[in-house]
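One chain of protein is taken out of this complex; the other chains stay put.
And now, chain A:
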Amino acid sequence: MRYLPLTQPDRDAMLDVIGADTIDALFVDVPKDARLDGPVRDLPNHASELAVERHMTALARKNTVAGEVPFFLGCGAYRHHVPASVDHLIQRGEFLTAYTPYQPEIAQGTLQMLFEFQTQVARLLGTDVANASMYDGSTACWEAIGMARRITRKGKAILSSGLHPHYVSVARTMAKYTGDVLDTTTPWLVPDMDIDRLIGAIDDDTSCVVVQYPDILGRIADLRPLADAAHAKKALLIVVVTEPVALGALKSPGEMDADIVVGEGQSLGVGLQFGGPYVGLFGCKDKYVRQMPGRLCGETVDADGRRGFVLTLSTREQHIRREKATSNICTNSGLCALAFSIHMTLLGEAGLRQLAEVNHAGAVAAAIRLSQIPGVELVNTGFFNEFTLKLPVEARPVVRTLADRGILAGVSLGRLYPGEGDLANGLVVAVTETTTAEDVETLAAALQEILA
């Protein structure tokens, strides 16, 4: 077996040192009737690298590759071009096969990277601080709600109707166990976000308002009035960003006085990968840092006075605080955070702004073209790189028909909100720098033909 270096003479010599006759003697503490006498039955034996590669390649070929077809899916996962150097660098063995940097003297590479990542994320989100990453956007969103409960000592969270339905679903699952009350509703196919509804719902029991920006339908709004209304009732404003590239063009949530900003960082550096692994972004105001979940990297000095970095404020964390920890989270998403950070460094401010411009220009052009199709309406007034169309018929079968023609047309709201008749005609379309004008024309022509 190519991954196992011990030879049989090695094994025999080692058993001699141990003083055991057979390997079975080392498993003596396992009750006899629980010991298997041979390999687990009904499973194949080992295979060569070539054989495994053939097997996996055959499975991969059964999927439609996004990059090979006109592709318009978004809703929390976006297809962006990741520069080749990103994937090369994250495969450096010193990054790929390192552990959590608990021994800082020999982990400064990971630690300095995390410090740079935290700074990049904080600046992008407009927050004072950011942590070293979470599992993904949906779990970061739930952790933010829990953090707001700890800070405000109140347990009612008001969720925008435009929050990603999977994020709502995760919060709903967790709230069952923590006792938080969630105010939720499905969205309406209207041009504006539900800011007024949210402001009206805030009361003295409210711990936080959670709003996605841009929201699940791609809509945007000035969140400052919402922040003011929340703060007037001693509640926090949590803003969720599922498309960080948007913040290259749009005012940051921090600029609009958000208290906690969480996000899905997949767009930068991390591919689609059928939904994971991704990287959760988590930033907040300075004054709340000790209630933050997750790992934090901080600057310090070594015994010789040289600058260095360590994991810090770990008294919030489970391995120290056990049942009193701010969260049970242990692992973060280190390698995806590295990919995010490298991509962000390659872009820089100038590149990020350009990337955002290209995305927005493409989306504007696509929205104009697609809404020219008879019967198709553009729902949004404002958007970044994603917008919602209202079709004259249910969108879900249309998406399936287009997929059969080799076009991945977008996410039907029927898929995200099954059983919600009012939303069934909605189609969310995302356009990035990877989308070409020909792709848009191909989609427009096919859609027009199907709807005719």
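The rule is short, and it goes like this: a residue touches a chain if its C-beta (ideal position, glycine included) is under 8 Å from a C-beta of that chain, and two chains touch if they have at least 3 such contacts; residues count from 1.
Here, contacts and distances are computed from a predicted model.
For the chain that is left out, the UniProt protein name among "ABC transporter ATP-binding protein", "Respiratory nitrate reductase subunit gamma", "Lactate utilization protein B/C" or "glycine dehydrogenase (aminomethyl-transferring)" is "glycine dehydrogenase (aminomethyl-transferring)". The omitted chain makes contact with just one of the residues A:Gly348, A:Gly375 or A:Pro392: A:Gly348.
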